[in-house]
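Left out: one protein chain. Kept in place: all the others.
So that you can tell them apart, the chains are marked A and B in the order they are listed, and the count of residues begins at 1 in each.
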Amino acid sequence: MDSSANETLPNNVENKSARILPLVLKNVSYEKAGMRLIKDLSVTFNFGSLTVILGPNGAGKSLLLRLCHGLIKPSKGTVDWCGPKVSVPQRYQAMVFQRPVMLRRSVIANLSHSLKYRGINKAERTQKIDNILQHTGLSRLAKVPARLLSVGEQQRLAVARAWSLDPEVLFMDEPTAALDPAATHSLENIIGAIKKSGTKIIMSTHDLGQAKRLADEVLFLYRGRLLEQADASQFFKKPNNDLAQSFMRGELLWWNRQELKPPEQLKERRQK
Amino acid sequence: MVEPPRVKTTRTIEGTTAKMRLFPGFLLKFKWSLAIVAVSLLLSVTNAFATNGFIVVASTTSTVNSGLFKNILPKFTKTTGISVRVLGVGTGQAINVAERGDADILFVHHKISEVEFVKNAFGVKRYDVMYNDFIVVGPQDDPADVQKAKNVVEAYKKIAAAKSIFVSRGDESGTHKKSLEFWRTIPVDLVNSSGKWYREAGSGMGATLNLTSSINGYTLTDRSTWMAFQNKGSLVVLFEGDPSMRNQYGITMVNPTRHKHVKAPLASAFIGWVISNDGQAAINDFRISGKQTFFANAAGYKKIN
Partner (left out) sequence: MEIGDAFAAAMALIINFESGLAEIVLLSLQVSIIAVAIACLIGLPIGAALAVFQFPGRTAIAVILNAMMGLPPVVVGLIVYLTLSRSGPLGTLGLLYTPTAMIIAQICLVTPIIAALTRQTTEDLWQEYAEHLRSIGIGPWRAVTTLLWDNRFSLITTILAGFGRASAEVGAVMIVGGNIDHVTRVMTTSIALETSKGDLALALGLGIILLALALSVNAAAFIINDAAMKRHG
């Protein structure tokens, strides 16, 4: 996969204008089994940039993505698409999950399945599939059953499948969490290409390096609260929020569900 | 739906390559024609019985199991083109089937019930067709000494006195009803003996004989089923010949005014044939192991007796 192929990408950036964006979340809360997992969160996602949702495990990154994508409904608050095509927002979105969902079919059939249900005719499907296979380096695996691919290849297929739908917004939930560095690198290249093709990407990660490499904008999420929204350059230089600062220093790796203690205090407690 | 790719994959997975060639190419090529052949074969069976029409006869296991119908029906079908579908169940169930209108003809062996059937306007008219007889079978060593009985009631008394195992059909069949007629003439508490020496099988003649043979008991059976029965074990005929053990078969058309769908013309053709000289001769000609089993005695039929 090389990004020089971008000129021939299926989705032409010039032709694009916002159809469903911006996405506005107002005072969104999400509760499950009596636990408040997303707390009073308000944010607006705009057209163009790549937004990375950053935060430790359990911060609510995946939930936030699912709330945005409409897979779950907020307990309180509203999730609104404010562009001109808001009547069919689902049509312009796609999502890639942390664990790739592979249909028990060949690579080609995995791609054509979702295209078919988006009402794309056979001739156009074939062309789109050829194109997307080339751009994701999956051509040689076209006829292999998807479940026999390596995890890296599977995730690449999942991304290709989402990309083939030509979404305005692509949600990605820790797409590289299960991948080795080589597979991660190749997937990040594809993500870059998708961004260049004019798709708004909102992805979550707990990998700081990846966030630095990809993000235009960062949301820092901690225990269900949005603590900071900032330009990537500014965030990585010096985040305003002290918890974000400590996450950046790697300290939140010791994060504990009941309470947060600096490492010194933890040591003291262990000695008692 | 997307066809599973038939092209060889770029990867081979352990053990699959051999099995992937399970269907050689030439078979795959013809798979649709093969499927069509298979489906048409499958559907062909139903049409194999097309004739000039058919009637359903509700009859008893004794006539079916003995092979009588298998022997005489082709003669009728050959001359008339009418096929006859025979249901072999107990007399009680056969009458029930006929009452519901699920048969065109009732052909059973319990005259009292048959007369009742006609009296209640379920049937048109009953004709005598043939008879055979009931016999008491039991273990060769005959612990109840039934062989020495002078009549069937005495035979039953001896079984009750010796508390030897007696297997009853217990299914409201003609044979069961006949057996109960004999039991009623002697003072015996069948209700309290049930499960001890008096066993109620609740099944057909064949199953009852299987049971009797396996526990070496006594039972009442019609002679034709007995003759065709192949699992006799140590059972032998111990008592026979009492005139009250005669087993009369009758034929009755189900009332077409009550059940509109009854094929009256075909049914009368069959009844007419059964009580005609041809039909009666066919019954008399039927043999099991060289022995005559049923004796035709339709009114007006003079060739026997």
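Just so we're on the same page, a contact is a pair of C-beta atoms (placed from the backbone, for glycine too) under 8 Å apart; a residue touches a chain by one contact, two chains touch by 3 or more.
Please read all numbers here as calculations on a predicted model, not as lab measurements.
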Absent chain's touching partners (shown only) are A, B
Which of A:R105, A:R125, A:R156 or A:H206 contacts the chain that the document leaves out: A:R105
May I ask which residue of A:H113, A:H185, A:K212 or A:R225 touches the chain that does not appear here? A:H113
I'm checking contacts with the chain that's been left out. Which of A:K32, A:K122 or A:R147 qualifies? A:R147
In the whole complex, of A:F97, A:Y222 or A:F247, the residue touching the missing chain would be A:F97
If the missing chain were put back, which residues of subunit B would it touch? 1, 4, 9, 13, 15-16, 19-20, 22, 41-43, 45-46, 48-49, 56, 61, 64-65, 69-70, 85-89, 100-102, 203-207, 209-210, 213, 228-232, 259, 261
Hey, which subunit A residues sit against the chain that's not shown? 66, 69, 71, 90-91, 93-95, 97, 101-106, 113-114, 117-118, 145-148, 165
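Operating definition for what follows: only the chains that are shown with their structure count from here on.
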Cα centroid separation, subunit A vs subunit B, in Å, comes to 74
